[in-house]
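Starting off with a structure, shown below.
Only one protein chain is missing; all other protein chains are in place.
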Amino acid sequence: MKDGNQIGVYICHCGTNIARTVDIQEVAGFARSLPGVAVVREYKYMCSDPGQALIKEDIKSERLTHVVVASCSPLMHEETFRGACEDAGLNRFLFQMSNIREQCSWVHHERSEATEKAKRLIAAAVRRVAQHRPLLRQEVPVRGEALVVGAGIAGIEAALRLADSGRHVYLVEKESSIGGHMARFDKTFPTLDCAACILTPKMVTVGQHPNITLLTLSAVEEVKGFVGNFHVKVHQHARYVTADCTGCGECEKVCPCVHPNDFDLLGSTRKAIYRSFPQAIPNAYVIEKRGVPMCEETCPIHTRTQGYVNLIAHGDFTGALKVIRDVNPFPASLGRVCHHPCEDRCQRGYHDESLAICALKRFVADREIELGLSPEPVRPEPNGRKVAVVGSGPAGLTGAYDLARKGYAITIFEKYGKPGGLMRTGIPPFRLPREILDREVAHVLAHGVELRLNTPLGESGVTIESLKEDGFDAILLALGTTKGRDLGIPGEHLVGVVNCLDYLREANLHDRAETGRRVAVVGGGNAAVDAARTALRHGAENVMILYRRTREEMPAIGAEIEAAKHEGVELHFLVNPVELRVGPSGRLNRVRCQKMRLGQPDEGGRRRPIPIDGEYVEFEIDQVILAISQLPDLDFLVKDKDFDLTKWATLRADPYTCETGKLGVFAAGDAVTGPSTVVEAMASGRQAATAVDLYLHGEDLDILRQESHRPQELPLMDHVRRPDLPRKPRARIPVNHGAGISFEEVERTFTREQAMEEAARCLVCGGCSDCRICSDACDREAIDHLMADTVHELDVGAIVVATGFEPYDVRKLPRYGYGRHDDVITALEFERMCHASGPTGGRITTKKGEAPKTVAILHCIGSRDESHLEYCSRVCCMYSLKFAHLVREHTGAEVYNFYIDIRAFGKGYEEFYKRLLREGVHFIRGKAAEVTAVAESPEEEGKLMVVAEDTLLGITRRVPAELVILSAGLAPRKDSSDVAHVFSLGCAQGGFFLEKHPKLAPVDTPTEGIFLAGACQGPKDIPDSVAQGSAAAAGALVLMDRGKVVLEPIRAVIREERCGGCKLCVASCPFGAVEYDAERSISRVVRELCHGCGTCAAGCPSGAATQENFEDTQILAEIEGALAV
Amino acid sequence: MAKPKVAFYWCASCGGCEEAVVDLAEGILPIVDAVEIVLWPVALDFKLEDVRGWKPGDVAVAFINGSVRSADHEMWVNLLREKCGLVVAFGSCAHLGGIPGLANCTTRDRILENKYLRAETVVNPQSILPQLQTRVDGHELELPELWNTVRRLDQVIDVDYYLPGCAPPPASIATAVQAILSGNLPPKGSVLAPEKSLCETCPRNRAKPEQFTIQQFRRIATSVPDPEKCFLAEGYACLGPATRGGCGERCIRGNMPCRGCFGPTPDALDQGTKFLAALGAVTAGQTQEEVATVAATLADPLGTLYRFSLPSSLLGRSVSDKGAER
Amino acid sequence: MISPGQKVYAYFPGCSLETTNKAYDSSTRNVAKVLGVEMVELADWNCCGATAYLSIDDGRAMVLSARNLALSEGQSRDLVTVCSGCYVVLHKANHRFQEDPQLRDRVREALKAGGMDYRGTVRVRHFLDVVVNDLGKEAIERHVVRRLEGLRVACYYGCQITRPYAEFDDAEFPESMDRLMGWLGATPVDFQLKTKCCSGMLMTTQQDVGLDAAGKLLREARRAGADCISTACPLCQVNLEAYQDKISDRAGADSHIPVLYFTQLLGTALGLGNRELALGDSLTRVEPMLAARLEAP
Partner (left out) sequence: MAQERFEPRLVGFLCRWCSYTGADLAGTSRIEYPANLATIRVMCTGRVDPTFVVKALVDGADGVLIAGCHPGDCHYGEGNYKAQRRYWLLMNLLLQFGIERERVRLEWISAAEGDRFARVVRELTETVRTLGPLRWKERVEVVA
């Protein structure tokens, strides 16, 4: 304690609040004995003017150096007394408060104990204050803008007040329209005036107010800074509809995607492009996009699958085909041969079976052919650049297709006499009829693409150099794989051993393939299966497939394997040819195979085959077709040192930019990637085409290296796995068994009906199917499917949080049968049912559409229930009364209210209750126990029974009801804890935000500059919410009009002369308010950024850092004092 | 005029402080010229009676090293305090309690037990423990009583100055002596060393990142520190941030983390808890489990945080005779 | 020998499974075998501390329960039972043990006398919970060899399996068993009395009340169109199957319906034979019903 201290101690009786349990006299006597204490006074109410006068008086007359007041909590009156000191000319920080009410007299009943504790607390305060020193407060300016979060009635009110007083307001709303819950209500209690009539005008004003910036579909992500100077990040989700939207609704008409309407409820639906309700503000439509669905995600060429599927469901087959052709020139071909990864993770598959997407694609393509229509090529102005494409397989053709549609002049050079690459030479006609292939190749060529057949790369044809000389600005190599891989076993070069590719090419190109009687095909891929089936068609009596793994691991498409089996192909698994032998005739007649077993999976995930020692098996055959793997033929190309091979003997090209070693030469397809499927080759071709385009525009190809972020699996649609979604197996593709084993195509296409039904099974898990026909329907061109989310950075002086509530989820109380009985509905659903523009157009009805004769209204569902919401939700009684009235009014039905107590707490509420009693509504005092359809007597059969104990009669009652309304309580929003975290609010009652003081500061929060309004602070009715909205606005305006705030000097200070610059304070500061000065090897506190938590002061190992008014010496003194008694 | 008289004395000490004086090398010569060394047990013969014979104030200054832990030490330091004008606590032991101070994490009895009965190398069939009095062929022998609690010098007598370090670096000894001879002295009670922490002069401080997290503590016993990087940032409990500078960073340059021999900075009430507080900002962990796990990797916190200053810590000593173990 | 990855549990049969409800015991053990669930019977187990004793001296009852818990502690295995009575009592012991320090000391004192101790780390599980949540849809479906296609089942949970401790399902409207039946190919009917009282001990003390209570369940199950009732509690099973004649007479309405343990239905789907599932022990026409409804294995 410093010498010459004159400490004044003031003890408050607080009426009897303190005096009752604390012996004031004794404490006062004790205080006098404390070192440095000059004056001790006690008074009934220290906080009263006379009380404060005492202090001011003494400060002057007794020349007090420090003041201690022992009374209530400092959170209550610290400011008051500090003010008093200041008025009397004593620095406000030479004051310390001792909390002997909240933390003493109110919590201890034993007088002696309370008195002793009061002594300790006062002793602590006296010792501490002796260490206090004068401090100056810092003033900072307050910004003039305000942020209001949540545009329900409370937020709207707050925003309007602020805006009307000339402040600029940012109003942030999570939904697509403002209005909150009130916008869904029909009438309001107790006056019964229509909610829309009083709300809509306010909403319109908000929409038009020059001082209000409305941010819908938005959420606050981050709040930095401090009172008067908040820096806020707001994330606005894309609306996909621009401000040009007039709300005409043409888009809605054409949109094929139907979703449950979560605004109107009651099983009503809306489109993917929608507007919550007619009076919505802003009155613009919005598109619900949940993200990229897996069908589109897994498609190598990213076809907008749900787009065409949903158009098919609505019979717009041409539109569907257009969606497909945006990325895919071969709908009919792919519709037949695609390995369709799109069907693997279809959300419908979680419910019953995934959609038959591939077959749907085939359907629309085939239909076009049937009707003899031909697609229109897209032919933009030629851009004067020439590109050579070598190879006319799927990769080459897709590359040509893309580039031609961008205006390039394309010439394709094809080695063989017909275009199509492996689509033609590899895939047999009974899978992909030639007229189909020709037609789709023709469509590519129709884009002004020139095709040169029988022109291989090499001396006999064209060379890279010759092409360059011919003026091609870029070259795209799509050479494919034409060589078969050898087995490397004895006898491989015997007559009768043929490579699969050569065999198929002969068969498919020239329809003449030498085929044996007993044929063994070695391999498990599609080529092997095709070869086997082809062999059957070329007269083989007996065809077997030898595969070293099992059916599980066969890479071939399942359906094809099945077809092969169906046609009589024998499958031998876990056998690996080791030798081909000649018979007495000297001709190939046996294949000797090692028996295998499966070992651990390899990196590819397929289980590795392992030889079983000494176990062999032999097969009688006269021809062997090797279909192990395929290689590109690059012998010519690699003579040029600019090109080289990978260790897999494929052509080396950059995996992102497709560049080869030679400038201007790009490569794609199987020649680069190794054997792949048609659609994968197309994707590769597209990638190269994109690169070529960038290259010819002189752009930096590195942008292709940026990993395009892969969106993760979408959250499951709510109704997936739910019984109310009927199970419907996928449509089966008709198979043409009549064809037998012929060259005629085996699989057939869907019928129109089949296709539309199948397509209708799509759940549209993407929300919007991205078919984009709405764009065509909108003549204002207000729809932008590629719109991106935006992040707004705002600087504001004050924040009003009005995020509202959500109704308690009544599914958590299954005893009331919600979700099981159609005619048990929630309060919100009933609001919509009554609403003129609701799903029933205002008709109160049962699910069957009949007007109910008896209606039960169950109060306190979830509320006042220890295992759900412990508190009373305040409004349920009143809205239940409102419901009762509306039911009587609309239907005249008998209404039973099951209640615990009626809480009619507001102006005109009790009167309303009386009125209802007069209207003949039945009130049963007793909370409903359950709603059951189990009849206990014949007359109960087929009725819903509400069971409850009538606590007035003391009997259990079973009341039949045709409609049961559950008056659910008001719960904090699910995301309230996140919101609390963003705004650093406290949470009480399981998620309602904590006000600064329950009585004296109901709209303030402990964080200065942040205010609360409406039901986010606790259950509230409309009048209260509105009142709070205004109050919060007023709170914010006070700050702004003052124009400056005073920052408490509790900031951290680092004493340079003692700082060794160890930087640990820098690490300990959560606000980056400590900076290290390397020059002088010391750390320094940036006052403006320091929030005054004191963590650095505690953590400074050399004690150089300290916190104003919370200095070590002060706290240590307080500790000593607290223990001195 | 006569040369000022100077006394050196050692209590519970390892002799390193004497070495430090010798380490002045030729630097000792001017001192020897300037002063008359009247007492220096390690170097000169002496008799207790002679010292008792001195007149108070006769001797200008006594440099006392070692911590105080026996009746004999107590007698000597009181004697010197009486006879000498100034008393300088010389070295960590006298200044803070030093390494012998670690005896405060167990009890005298346990120490004697370990030393005379349990230790592997001891052969003591009759389990004889040291006695205050013994008769050996007709002679009464006395042993001074060993205290249970080791004390630093100023917990026993009034001390004028503190010369920190284990041992004090020759340079600072020289300056100290110069100051005393020249008579321009700092205020009584001063520690003759800088007021800032070691980090200020630490050659590795520049390399120290502003943000880092310690996932687990490391010990030089079990891993070799990077010779460039900040020890603490690497997870070694280097007490530099909580320790006075002025030692010349001898340990650091030897790739050894600071162990705190210069003691706390003037504003730190307790070297150990202060350092521990600082660790709170840089150790990893959010959940109780994580945090407890990381904390557990700091082996022997008492020995690590108070290697030289246990008797000077707020708590002073352990009341559990298991304090030495963990 | 337990293969890695295989689930291991301590199995607590409880008294009734050794007497009146052997069928529940054998069906459980055999089902577990097929599902590759190792159920090691708790060595030297004793009375669970059952309800009756609780009402006399809960302290001592707790000691009984705690002894069982102590026995399985340290094996780091969940303690699994199929008897809802045992389940709820052992659970209660665990909860009380953790919440009530006095009781904890008293129990540990008592255990000490027997040279045992309990630290409160054992997790008590019902076999239904294990089947539905530890094994789950995929694992079960993989083992199904005889889908219960077309069989309509009223899943009856009784009062104790989710109350007062709703550990693995909703307290009032549990659905685990319904889901399980779905996986087996059966059709769970909307049986709204699934957790209503089977009359418990009243059947022996106040039989008329008991008969009415049980009767409600039987008739509602019939009304809902069930072929049978599936139970998860020995006492429920007895109350529902043993008095059907009496109940029918009393109510003047046919209240007969086959009643069997969920483990027996599960076992049937897993291809276990009537003997392994002790279907013969049933007091209702279980075998004929199954024979009529399902294709022969």
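Points to keep in mind about this one:
Letters A, B and C mark the chains in the order given here, with residues in each chain numbered from 1 onward.
Note that a residue touches a chain if its C-beta (ideal position, glycine included) is under 8 Å from a C-beta of that chain, and two chains touch if they have at least 3 such contacts.
What you see is a predicted model, and the numbers here were worked out from it, not measured in a lab.
In the full assembly, the chain not pictured is in contact with A, B, by the touch criterion defined above.
For the options B:Phe63, B:Phe90 or B:Trp147, the residue in contact with the chain missing from this view is B:Trp147. Touch with the chain that is not drawn comes from one residue among A:Glu42, A:Asp58, A:Glu116 or A:Glu829, which is A:Glu116.
Along chain B, the points of touch with the absent chain fall at residues 105, 107, 147-149, 269-270, 272-274, 276-277, 279-281, 283, 285-288, 291-292, 294-296, 298, 300-302, 305, 314-320, 322-323, 326. Although one chain is not displayed, its contacts with chain A can still be listed: residues 73-76, 99, 101-104, 106-110, 113-114, 116-117, 120-121, 124, 977, 980-981, 984, 986-989, 994, 998, 1006-1007, 1050, 1068, 1070-1071, 1091-1095, 1097-1099, 1107, 1110, 1112, 1115-1116, 1118-1120, 1122-1123.
Assume only the chains that are shown with their structure count from here on.
The centroid of the Cα atoms in chain B and the matching centroid in chain C are 70 Å apart. With centres set at the average Cα position, the gap from chain A to chain C is 40 Å. Of all residues in chain B, none touches 2 or more other chains. For chain C, no residue reaches two or more other chains under the stated contact definition.
Interface residues of chain A, counted against chain B in their complex, comprise 1055, 1057-1068, 1076, 1078, 1081, 1095-1096, 1098-1104, 1112, 1116. Interface residues of chain B facing chain A in the complex, by the touch rule stated above, are 195-200, 205-206, 208-212, 240-242, 245, 264-269, 274-275, 277-278, 280-282.
Taken together, the chain A residues at the contact with chain C in this complex read 813-815, 817, 820, 867, 932-934, 936.
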